[in-house]
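What you see is the complex with one protein chain gone and the rest in place.
Which chain is which? They are A, B and C, in the order written, and residues in each are numbered from 1.
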Amino acid sequence: MKRIGVLTSGGDSPGMNSALRASVRAALALGWEVIGVHRGYSGLISEEFQRLDSRSVSGILQFGGTILQTARSKEFFLDEGRRKAVTIIKKNGIDALVIIGGNGSLTGALKLHELGVTTVGIPGSIDNDLYGTDMAIGVDTALNTIINAVDKIKDTASSHDRAFIIEVMGRESGYLAVMSAMASGAEFAIVPEVPYDIKAISGKLRRRYEEKRSNSIIIVAEGATSAYQIEKELRDEIGFETRVTVLGHIQRGGSPTVFDRLIASQFGYFAVDFLNKGGSGKMVGLVKDDIVFTPFQDAISRVRPIKKELLTIMELLGT
Amino acid sequence: MKRIGVLTSGGDSPGMNSALRASVRAALALGWEVIGVHRGYSGLISEEFQRLDSRSVSGILQFGGTILQTARSKEFFLDEGRRKAVTIIKKNGIDALVIIGGNGSLTGALKLHELGVTTVGIPGSIDNDLYGTDMAIGVDTALNTIINAVDKIKDTASSHDRAFIIEVMGRESGYLAVMSAMASGAEFAIVPEVPYDIKAISGKLRRRYEEKRSNSIIIVAEGATSAYQIEKELRDEIGFETRVTVLGHIQRGGSPTVFDRLIASQFGYFAVDFLNKGGSGKMVGLVKDDIVFTPFQDAISRVRPIKKELLTIMELLGT
Amino acid sequence: MKRIGVLTSGGDSPGMNSALRASVRAALALGWEVIGVHRGYSGLISEEFQRLDSRSVSGILQFGGTILQTARSKEFFLDEGRRKAVTIIKKNGIDALVIIGGNGSLTGALKLHELGVTTVGIPGSIDNDLYGTDMAIGVDTALNTIINAVDKIKDTASSHDRAFIIEVMGRESGYLAVMSAMASGAEFAIVPEVPYDIKAISGKLRRRYEEKRSNSIIIVAEGATSAYQIEKELRDEIGFETRVTVLGHIQRGGSPTVFDRLIASQFGYFAVDFLNKGGSGKMVGLVKDDIVFTPFQDAISRVRPIKKELLTIMELLGT
Partner (left out) sequence: MKRIGVLTSGGDSPGMNSALRASVRAALALGWEVIGVHRGYSGLISEEFQRLDSRSVSGILQFGGTILQTARSKEFFLDEGRRKAVTIIKKNGIDALVIIGGNGSLTGALKLHELGVTTVGIPGSIDNDLYGTDMAIGVDTALNTIINAVDKIKDTASSHDRAFIIEVMGRESGYLAVMSAMASGAEFAIVPEVPYDIKAISGKLRRRYEEKRSNSIIIVAEGATSAYQIEKELRDEIGFETRVTVLGHIQRGGSPTVFDRLIASQFGYFAVDFLNKGGSGKMVGLVKDDIVFTPFQDAISRVRPIKKELLTIMELLGT
């Protein structure tokens, strides 16, 4: 191994810069050369390359987003585009790729691996929908951003004795919804993994209303339904007026938390260590506090079930 | 003067608790008795009263919302309701009212004043649409909440080279939009006071796009139009894809900033001082760094024009 | 089981209120009665009791500190004091105690357990020096407070090209120092578990200085030595001028992070579940993502070694 490329792909998540810094410095410490690929697979195909030294990644670990930028590439979706990428990788003497991203990015990494390119993946995705890691980079920061927002909304909810419905990210996974509901003391979480029962929700809201506790919080994962839909159903069901907030893109940004910086730094370090030991085709992850490597195929296709027990505890505590 | 009532009314804003603490302690220092009225005019009519001492307002100045809660009262909108309120005020031996709130709340205060109740108003409203004060309580906190959100969104905007449209509060006033646009380095602010020109905006976006600077931020005041409308117009006009975020109720909450705690504390203190000197029917405010008192009638009906010069500077700096 | 007491003891840590809320609501859900004991063991002896219902713990999980307050009790240090405590526990019909705190608090819990009182412990201590849990309540919040402070100091360090020495908490354990050094991209961490080598540090600083990178950050755990001592040694050794900041008590406060709210909520819930199943004399904890129970004796006397591998990675990344 002499020369590796690093790229960030798909939706950005806080901590990608920390992972980038760690993988660059770990590679340099092995005496390798590092090429930063700008704008993900798109920049790979168009050869947007930059030689990275230790200083190129100085002072970036505390910033959200990714200094390499990211993009979605239509060309890379096609076989031809991917073969072009392989040619470019070879032409530039790149021996291996570190790919930081979510489900789509690792699907691309798998394709490259199948075409003979040495690759390692680092999970970066606030949805936390990858198998093979308990937490992807950015999830902890996104959760803290969500509860800071919910804490602010609770000021108004308490002052006005009002119910709020808050929509958070999570297309396939209710992870953000369940965890933020528990951490913010919400009364309900509505998630893709479990069908919701509007009668049960309206019944509990009504009971709380009768006890003069009208300031409820309902967290909805975007993959389950929309907050506006729940608002409508509650109005139709019990004539209950609620307010809706869709948190949107603020969930992706911000300075990464300690946890995200720590896992990102370790993922970056161990991903390079994995390449150094001759590995390829796997994603680094944290499972029960251990660094583990999972084949791309499993990481992108297997499902990490939601802990239903947490949902039960959450509802019991948010009485 | 022996006994005063204090209430918070209308939409909550960060710093109301600081104003409450200050007015209670200033009144106690004069040897007065203080009655906290819960849930605004609604609680006034239903006599939701609580005697407040120094300790009742201990440790609250740093919290958003209002410990007295607030509510909208249909009954108080009618003459009969207001006359009932006057009867209750007299029955309880309340010599004066301190009313903390926005436009609607001070309209109520004016009505009570006209019915012979001694009243003083404290401006609390994140829209900053009251005449007679440069800043209402909560505006500075709301602005900081907005730019923290915009800073986070800029992480993604930079990483993806994308344009974002962000909708902020402000039904009648573009104050929050102009100030947050300037403070976040946004490229555009769309406000109720100035008609927007979608061709000028799309022209500048196109020029930036050609210079490979696609990560623009457009701030829209809800009173001008909706962010979704601008998104549609830009798509129709130049086929430009943008993302929308509606900040919503997070703008109302959170721990008040230093500025809001300072003006709230002074407003509370000087409002009581004003009552002590025999005043009534006015709102305390800060104009060019001086404490001034403005008749309710002016505060709620006159318009504080937006500083168009700032809009010009903002657009020049956000080149 | 019919009636339990809950108390917080020792240094406060963010998330104690979340644990309190969870244990109260979990107990109420079992039909039990809950007594809040104010001011730790001191209040236990002087019977500062308050009946807690679901609402008593409403809206507290997002606040730092502890609504039950905490105190150090000289009386409880003595056999006589503890026997008095047992008498009071029996007199008040308290069947079991939930004790939230650090090393000293759990030592007290062990003594009560030995005197026949049913007890369960919840680890709350920002030092993270308890055996039997990977993380105590408050550690994640303290780490985030530390790196926010370090991020601010790095602004000045970069602007002035200066080295800063930052002292963090940790009497016996370098956990906070290592983790915050790694998460903030510091160049060095000085910890109680590993003797420091001032020549190695000054050598690296000198090398960085020659490469015109003078803006180093050194994190010192209070238990290793003082920041002022390191400052003096560096001045004597290489005539290097550095700045010192002692973070102090801000590390104990603040709204708990998501992680702290989540473990606190689960610890509270499972501590009560443990009592319900007839347990006593153990501390709940999180080990490799599983809820486990550890005898008090082990929790307070066994040592959780620092992960030296992390120290190595940290130094490699902070090149």
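Just a few scattered comments:
Assume contacts are C-beta pairs under 8 Å (C-beta built on N, C-alpha and C of every residue); 3 or more make two chains touch, one makes a residue touch a chain.
Given the structure is predicted, the values throughout are model-derived calculations rather than measurements.
Taking the full assembly into account, the omitted chain touches B, C.
Set against the missing chain, the residues B:Ile35, B:Leu52, B:Val120 or B:Met179 yield one that touches it, B:Met179. Only one of C:Gly254, C:Gly268, C:Gly281 or C:Gly318 touches the absent chain when the whole complex is considered: C:Gly254.
In the complete complex, the hidden chain is touched by one of C:Val37, C:Ala109 or C:Ala149, namely C:Ala149. When the missing chain is restored to the complex, the residue among B:Val6, B:Ala22, B:Ile218 or B:Ala271 that touches it is B:Ala22.
Of the listed positions C:Ser23, C:Thr66, C:Ser105 or C:Ser202, the one in contact with the omitted chain in the full complex is C:Thr66. Although one chain is not displayed, chain C still touches it through residues 8, 11-12, 14, 39, 63-66, 69-71, 145, 149, 151-156, 158-161, 164, 243-246, 248-250, 252-254.
Taking the complete complex into account, residues 21-22, 25-26, 28-29, 54-55, 58-59, 61-62, 134, 140, 143-144, 147, 151, 154, 158, 179-180, 182-185, 213, 255, 257-259, 261-262, 265-266, 269, 288-290, 310, 313-314, 316-317, 319 of chain B touch the chain not shown.
We take it that only the chains that are shown with their structure count from here on.
Considering the contact criterion stated above, no chain is in touch with chain A and with chain B alike. Inter-chain centre distance (chain A to chain B, centres taken as mean C-alpha positions): 35 Å. Put simply, the C-alpha centre of chain B and that of chain C have 39 angstrom between them.
With each centre defined as the average position of its C-alpha atoms, the distance from chain A to chain C rounds to 28 Å. Shared interface positions of chain C, defined as residues touching 2 or more other chains, are absent.
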